[in-house]
Structure formats: structure tokens, C-alpha cells
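One structure follows; several queries about it will come next.
Apart from one protein chain that is not included, each protein chain of the complex appears where it belongs.
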Amino acid sequence: MGKTDSVEQMILNIPSDLKYLGAVDAAIQDLAREFSFSSDAINDVSTALIEACSNAIEHGNRFDPAKRVVVTLRFNGQSFTACVKDEGPGFNFQAALDEKSPPDPMSERGRGLMIMKAFTDRLSFRYADGGLCVELAKHRGDDGPEE
Amino acid sequence: MGKTDSVEQMILNIPSDLKYLGAVDAAIQDLAREFSFSSDAINDVSTALIEACSNAIEHGNRFDPAKRVVVTLRFNGQSFTACVKDEGPGFNFQAALDEKSPPDPMSERGRGLMIMKAFTDRLSFRYADGGLCVELAKHRGDDGPEE
Amino acid sequence: MKITQREIGNAVILDLNGKLTGGPDADTFREVFKSLIDQGKKNVVVNLEKVSWINSTGLGILISGYTSVRRAGGDLVVMHASDRIESILYVTKLNLLFKSFESEEEAVKSFTLAS
Partner (left out) sequence: MKITQREIGNAVILDLNGKLTGGPDADTFREVFKSLIDQGKKNVVVNLEKVSWINSTGLGILISGYTSVRRAGGDLVVMHASDRIESILYVTKLNLLFKSFESEEEAVKSFTLAS
């Protein structure tokens, strides 16, 4: 049974509403377990993915009920990649990615990108189909030390 | 914030592979909890939905890796509806729905429709976009006795 | 789905872990039962405690196990089924086919009483 990359993918399409984050989290956790990810790696990908979805809902779509967030999950033998696409204008992600100093410890915001960077092996942004797409990648984590 | 029916929906698009059923199950369970379904109703919709997806993968798409199953979940205040769409030729669902006698107790197959009927308030089939769509509906179950 | 096997008295306990959905699971299950019967072990308790859910194909797998041990003069019972699985057994009337127990002790004792 020949399997291509596009075959082994699950797509979740949700409204711009935080209520749906739990369903995304539950789905990615089950799938990562199904693909034999280590429990640390399962936690890491779920955390990073939920963070990307939160930003897409809040900053990308600004909770606009008419806009959608589309999450594409791809597993192959060793790793997982995800794309979280919103319908927003995007932002200066290069500056944000280059930012090295952590936010003020007492600040209530500004830790999302830091979390996504810490819990993935690769994090990138691109514009696609009239929205921003955040791409995350993570190794399955059975043959190397977890961070 | 005006909400229409199409807004409050989540769409899951999976390959024709049983590995993905767990992610669908996990998502529907979390969402039903989020929408305050009773725990009996949560179990019932999950069971019926998984059964519909199993049939779509096995009988509809015959495990063809190039074919997809698209699950649309809709919640409103009181109830849940789902559509499970495959890319297969369909079957004589009217005869199957009219069937009143249970399968032979020792038969290893033939209990899927019976389960879907038992765990939903409404079950129907229709053809759409070159495939079969199974529609399930279930009340949220807090103000009436469970079956 | 993972299956681990242990014995108490004249009963074999199969601890299942995962989801029971057909596909590759069906073959694994059939092989386990074949090998049990070859060894003359025919009283089987299927522990569903760690089975999060089951579909109708999964029920078929249980029935195939049931059929093979009955043919060999034994029995199959289940234990620790969740509410969700209990209600599926009830709706399909499979609760009339294989007994369902809440404790391992009762499940194991059921074979002694029957024989």
C-alpha cells in the first residue's frame, strides 16, 4: 500500500473560538500516541500546537466567528509536522523569531512564541491562501534525550 | 456575537485508516463535554460516530489510501448533529434501516447500523458530492431520561 | 492494541490495552486464541479495563474468541468494561452471550461454577 505524505494527514477545521482547542488537543494527543511518540514528545507537540491555535484564534482571526482556523497534522515514521492556518493579516514574525530576550517575568503576555520554539524542533511562518501559516515540526523522541 | 449554524462546526478530514478513529473519538468527546452534554450522551454520540466512521473507512472507501472521510460536527444549545461522508458507492440503506431483526448472535458482523440507531435520536443517509453521507443527531441529554 | 496474558487457576486472563477496532487487531486476537486452545487453555477472561472504546468490528473479534473457546468446551467472559462498553454490549444483546464481571475474582470463579 503506497503511502504518500498527503495521505497520512488529518485536517481539523475549527471556528475562531477557544472552546474548540480541547478537541484539537485531544486529537493530536491520541494521534501522537497512535504513532508511538514518547510521552514527553506527545506533551511537547500538544503544547506547541495549542499555542499556535490560540494565536491563530486570538491574533490572526481576532475571534471573528466567520473566520476559521485550519490545522493540518502530518505524521511519518519519525516525526510530526503541523500547519496552523488563520485568515488574518499576519505580523512581523521574523523580528519575533529573532527576539532572544524573554518577556518581563511579571508580564501577563508574550510567552506564546517562546513556548512554541521551546517545544518544537523547527518553527517557521509563511503566508498562504490569504492568511498566516505557522509550521511546527517535532521528532518522535524515542531515541534521543528529551529537552 | 451572532452565531449561525455553519459557524459552530468542526470539520475533521481523515485518511481511510482505522488509526485515525481514536483522534476523532477524542475530539468528539472533548467537544461534547465542552458543550455540557451528559456523560451518557457523550458516550452515545462517540459510539455512534465511531461506528459511522468505521463503516465509511471499511465499506465506503474500502481502506483506499487515496480516499478521505470527512466528519462534520455541529453543536447547538441542545443537540449535536454529525455528517460522516465517504467517497464510496453507497448501499441500499433504506433496506438496512428498515431491517428489524438483529443479526444472528454468533455472527461476527452486522451490528454497526443497530448500534448507530440505538445511540442516536435520528439517523439518516443521503448521497452528496460523489459519496455517501451518514447523518446522526443526538440531544444533549440533561433534561430527559437516557435510553 | 496490546494483549498481555496471565493465568489464575484454570483461567487465562487477557489484559487488553488500547482500542478494539478490527484490522490488525483481529489477526492478533485470533492467533492468541488459537495458541491458547492448542495448549488446552479454554477458560478466558478478557480484561477490558484499559480498552478506551470498541466498535462493532471489535465486538466481532470478541465473538470470534468466544466461538473458538466454546467449541473447545470452554468459555469467555469479560471484566472491567467501562459504562460505554457495557452499554454497547447491552444494546447488541451480547451481554446474553458473554458474562460481564466487575471483579477479577468473580470472573475467575465463574468457570469453576460452570464446570
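List of remarks:
Going in written order, the chains are labelled A, B and C, and every chain counts its residues from 1.
The working rule: a contact is a pair of C-beta atoms (placed from the backbone, for glycine too) under 8 Å apart; a residue touches a chain by one contact, two chains touch by 3 or more.
Since the model is a prediction, treat every value here as computed from it, not as a measurement.
Among the chains on display, the ones the left-out chain touches in the entire complex are A.
Although one chain is not drawn, the whole complex shows that of A:Ile50, A:Val71 or A:Val84 it is A:Ile50 that touches it.
From the set A:Glu8, A:Asp25 or A:Glu135, the residue in touch with the chain omitted from the display is A:Asp25, counting the whole complex. Touching residues on subunit A toward the chain that is not drawn are 18, 21-22, 25, 39-40, 43-44, 46-47, 50-51, 54, 58, 102, 105-112, 114-115, 118-119.
One rule holds in what follows: only the chains that are shown with their structure count from here on.
If each chain is reduced to the centroid of its CA atoms, subunit A and subunit C end up 40 Å from each other.
Separating the CA-averaged centres of subunit A and subunit B is a span of 27 Å.
Touching of two or more other chains is recorded for residues 22, 25 of subunit B.
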